[in-house]
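All protein chains but one are shown in place.
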Amino acid sequence: MDYVSNTVTERNEMLKEIGVETVEEIFNSIPEEVKLKRELKVSGGMSELALKDYMQEISEKNSSLVHYTSFLGAGAYDHYVPGIIDHLISRQEFYTAYTPYQAELSQGTLQVIYEYQSMICELTGMGVANASLLDGGSATAEAILMAARISRNKKILLSAGLHPAYREVAHTYGVPKNLNFVQIGLEGTTTNLTELEENLDKDVAAVVVQYPNFYGSIEEMEKIKELKQQYKKVLLIVVTNPIALGLLKPPGEFGADIVTGEGQPLGNPLNYGGPYLGFLSCKDERKYIRQIPGRIAGATEDVEGNVGYVLTLQTREQHIRRDKATSNMCTNEALNAAISTIYMATMGKAGLREVAEKSFKKAHYLAEKIDELDKFNVLNMDNFFYEFKVETKLPVKKVLSDLKQEKILGGVNLSRFDEEGILLSVTEKRTKEELDRLVQLMEAM
Amino acid sequence: MAERLIIDYSSPGRKGYSLPPLEIPEVDMGDYIKESYFRDELKLPEVSEVDVVRHYTALSELNYGVDSGIYPLGSCTMKYNPKRNEDIARIEGLSQLHPYQDEEDLQGSFEFLYELKRDLAEISGMDEMTLQPASGAHGELTGLLIIREYFEDKGIEKNKVIVPDSAHGTNPASAVMAGFDIVEIESNKDGMVDIDELKEAVDDKVAALMLTNPNTLGIFEKDIKEIADIIHDAGGLLYYDGANLNAIMGYARPGDMDFDVLHLNLHKTFSTPHGGGGPGSGTVGVKEFLRPYLPRPVLKKDDKNYYWDYDRPKSIGKVHAFYGNYGVLVKAFSYIKTLGGKGLTRTTENAVLNANYMKAKLKEEFSLPYQENSLHEFVLSGVKQKEKGASTLNMAKRLLDYGQYAPTIYFPLVVKEAMMIEPTETENIDTLNRFIETLQKISEEVENNPELVKNAPHNTSVRKLDEVKAARQPDLRW
Partner (left out) sequence: MSTPNDLYYTENHEWISLDGEEGVVGITEHAQEELGDIVYVELPTIDEGLDQFEEFGVIESVKAVSDVFTPVSCVVTEINESLMDQPELINEDPYGDGWLIKVELKDKSELDELMDSTEYKSFLEGE
């Protein structure tokens, strides 16, 4: 099956119109020396049935979350996803559309982006948001580049409480632009504020903290705000989890200049790490808006005065500004942004808060019980949201593999990030029975 | 008809969700979080499930997708997105995977990802691929960072990237993000790289030339070997922008044209849906000598198992927090396994046949600025119509009135009043004829009733939108 539907007769008719005998003739503009003179060695040609069987077979070599109770988080969270989302985004008009270049035939996509921007602004407490970036990691990197352009400085203070993978992506993006990264260490599980203060000076472009941070802990945002405000040009970038903002005070109220993060928790399936979406919002000021990377939708009116939506402020973008663009962003994660929009609309004011609350409470119920165990200790018992760090004298690898025998994924082994301990995340999906069972098994170790 | 905003459906206390019960004893959150860290209000919609379903269904009805009809956007390869790929991507054993699960739980996915890498390397003539970049531009950035890292590692100072004036805007933007300065070169009268101009631009500070071949005019750069030699002789590398791979798959391979690095847009050539502007996937391929610089981690295989290799001291680092747009990769793999090598080649043939048929039918009515043979796409100019009072933009909007999507317009920049048309192979002669007839009819309208075209669109849900107002008085949220 190749989805080609011209018949032999039609092909001949077309060739005649073109004025050639064979299709190969059209390819004569490719010099012989670079022509591939053999068939591609790519297996395939499967029927739909064969393909489904084959992929089903491959899937059975995986052990998916269907088989487990999962306490994995660390940037990708197993929240409940309302069933209507997949139905709605599967409507082909959303699903198979291109970037909304012709606004008049793309009002659906454009209005969804406008609603998405509005709700991201509301959640983060900021004035303006873009239409999405590629993921939380690259969005953090884009936010840092944006801050460097605004402040015209090169020094970036990165909290060690920022997700290690985000820190790595930030380096990948920042080093070619000669950014100078200084890592600010931790005190317990939150950013060491003395160290932050010592490193802050007028040459700093941005301070980057995560809220709640990689360990689930809530940074001392009030103090960070105070420190940052001593220097006029320094920007505060807050990387955040949008679910936590159902309950927590938005970063905008703590002096954030740019807020960014991973939008996956807002209704996106886990999909082994992607496609997810990066969100980015900032202050509603000219000098910020001018430097936003990626697309932005705006409301306007048509010639008859009806409300309509367009992509706007496009002179920031690569297709117009080319080498002087704010970013190379073109394709973003529009469909994932649509997922998050529908999620935020469905859960709404009460639902988002309830998800955050239930995740928080269940996580604390579990953490308290684990902390009581002899062989385990919760490092940030007094300060976390729905993710916490557990230490143990037992070999972590064995603890996790023993739990896996019992069909539990008992958290992320921090050895992956050259650190000891386990990072556990609890969402509203976990039942009391699952939490109690985990504690029981850990107690027996 | 306009659809109001979801927030306007709100009624205090209305809910559209249900969550699992708390079950556990009540926890006082104030015991753990300071009072000043709780938010006061959250102004999100308060709507029912039915409200949500109706609202977003209504919005979808204001859109146009590939399933609605022809989508001839040049350089965008809007081919049919097979439904079976969607079914495959939703198999729970493939999708319900957490990025930090143990590798032993992921051997099935690794198996197909590994084969996908191998297939893409074979199709493009490269030695190794990374699946991490999440879009075409992301792939460009990754590829250029690899080039940068390579020269740094070798202790060779390079700071320039050459980009033809017909290139996609992402090329110069990506090169600047990767820390390079841009040297733009003009195309020659046939729409190809001007060899003399290239020679002039090349020196020992040039790290790379970025090229798409066929170029954005759909024309194959026949001097590609000479171009490659010029760059390589000066110690630079050749970067291939794979947005146009649909033109040559099975007929020629960038690797055999001596390109050193490339990216492929899986959301174009390999049929995964665009979703209104993403997700995409911009996998990057390199020649052997660039392997050490690929982003971490690299998917490998030993005697028994597949695994991620993180021990990559010369790697550029990560460009994505996890492994890229995995969900897109599943669909691209399903597509490749459906077609196989022969099918992919037939795809190319028909994409080229369709484009050339349209060109033959339309070149009299419109102007054809470049006469060279073109492959999967071609560029017309609306200068004749513009003289009669209707611009390319006007004609594009008029196409919408006829329920068909418009081509890419005003790109490439080297053509005045450009209309860049790429029908793809999944359209047949009937849909092509319908589109051709519509364009001809619009050209007649320009002749007889230019005002009708100038004021288009007339039949869409909204009419011509005021972009000046949108930019002067930005209204970016409710």
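A and B label the chains in the order they appear, each numbered from 1.
Methods note: a contact is a pair of C-beta atoms (placed from the backbone, for glycine too) under 8 Å apart; a residue touches a chain by one contact, two chains touch by 3 or more.
Note that the structure is a prediction, hence the values are computed from the model and not measured.
In terms of the touch definition stated at the top, the absent chain reaches A, B within the entire complex. Note that of B:D87, B:E197, B:D256 or B:E467, the residue touching the chain absent from this view is B:E467.
Set against the missing chain, the residues A:S5, A:Q314 or A:T431 yield one that touches it, A:Q314. Where chain B meets the missing chain, the touching residues are 410, 467-468, 471-472. Against the chain not shown here, chain A presents residues 290, 314-315, 320-321, 324.
Note that only the chains that are shown with their structure count from here on.
Chain B has its Cα centroid 19 Å from the Cα centroid of chain A.
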